[in-house]
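Only a single protein chain was left out; the remaining protein chains are all shown in position.
Now for chain A:
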Amino acid sequence: MTAQAEPSGLGTVPGEEDTPAAPGAAAPPAKDRGRMGSEGQVLNVFSHGVLIIWGLLVTLPLLWAVMSSLKTDKEIFTSPWGLPEKLHFDNWSRAWNESEIGDFFLNTVVVVGCSLAGTMLLGSMTAYVLARFEFPGRRLVYFGFVGGMSFPIILALVPLFFVMKNMSLLNTYHGLILVYIAYSLPFTVFFLTSFFKTLPTSVAEAAMLDGASHTRTFFQVMLPMAKPGLISVGIFNFLGQWNQYMLPTVLNTDEDKRVLTQGLVQLTTSQQYRSDWSALFAGLVLAMLPVLAVYIIFQRQVQSGLTAGAVK
């Protein structure tokens, strides 16, 4: 059963493993056997063995969800690992329309789209000023922002709820957007400040000599130069905001404004949908697909973006 589900995710990996059987044929450096060839051989088989096991552990739950989303409820209950007799894509359309996944999806797009744009603009402005200008209080501002990375958000959540309530920002898109921006600033500022410091100063100086204002230098010279850094941190923020769960759960309880993660969780807990397992799986898969697609397309940037903050 499981083997049949494998090829879509892992098909290439066992293929790679075949190469040791024919050394020289597949590996570019023809003289493959070094001094310690035998140790390498054993280790190679062992490495691939453990690596494939973890690969299966990662992919099987995901494939199981995809498979279940295409089954009938009865099939899910009677044979959880069995293949669907017929592919029920109607589960997906039912999830999108009746279970309001489509609405959650659009809400998420609106909130994340606006807050991502805001985060990138405000974050890069802050980082640029902190990286390039000496002014009283600069270190205080920098550590004020960066310090926010290490505090548990849940501590701020209770008062934040009432701050939002007093400003009538609860259950509004713009309220949620402002909060997303605020809580994304620490990492964005931290990352981009060090990035702006690495950019050469000569181009900015040349622009200033030509009479450009600070603002103009920033938008027309520095921002385009910072593109690689902006992309990395942008992907990081996109994933973080798209996947946010705790903030919307507390600050956004209006049924019509629920975001994807929150909406899905509430669907599973409400009695009404509990019986419709296939639609729940379909919703889950619909929620996973866009991020996985973004990730597969941009995997290099995602990996470097997400790890860049930690490496140095």
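Definition applied: a contact is a pair of C-beta atoms (placed from the backbone, for glycine too) under 8 Å apart; a residue touches a chain by one contact, two chains touch by 3 or more; residues count from 1.
Throughout what follows, contacts and distances are computed from a predicted model.
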{"item": "Listed names \"Sugar ABC transporter permease\", \"Cobalt transport protein CbiN\", \"succinate dehydrogenase\" or \"Leucine-binding protein domain-containing protein\", matching UniProt entry of the absent chain", "value": "\"Sugar ABC transporter permease\""}
{"item": "Residue of A:Phe105, A:Phe145 or A:Phe190 touching the missing chain in the full complex", "value": "A:Phe145"}
{"item": "Selected residue (touches chain absent from view) among A:Val111, A:Leu170, A:Leu230 or A:Ala287", "value": "A:Ala287"}
{"item": "Footprint left on chain A by the chain that the document does not show", "value": "1-2, 9-10, 12-13, 16-17, 19-20, 27, 29, 31-37, 39-41, 43-44, 46-48, 50-51, 54-55, 57-62, 64-65, 68, 76-77, 79-81, 122-123, 125-126, 128-129, 132-141, 144-145, 148, 150-163, 178-179, 181-183, 185-186, 189, 201, 205, 208-209, 211, 213-215, 218, 239, 242-246, 249-250, 260-262, 264-265, 268, 277, 280-281, 284, 287-288, 291-292, 294-296, 299, 302-304, 306-307, 310-311"}
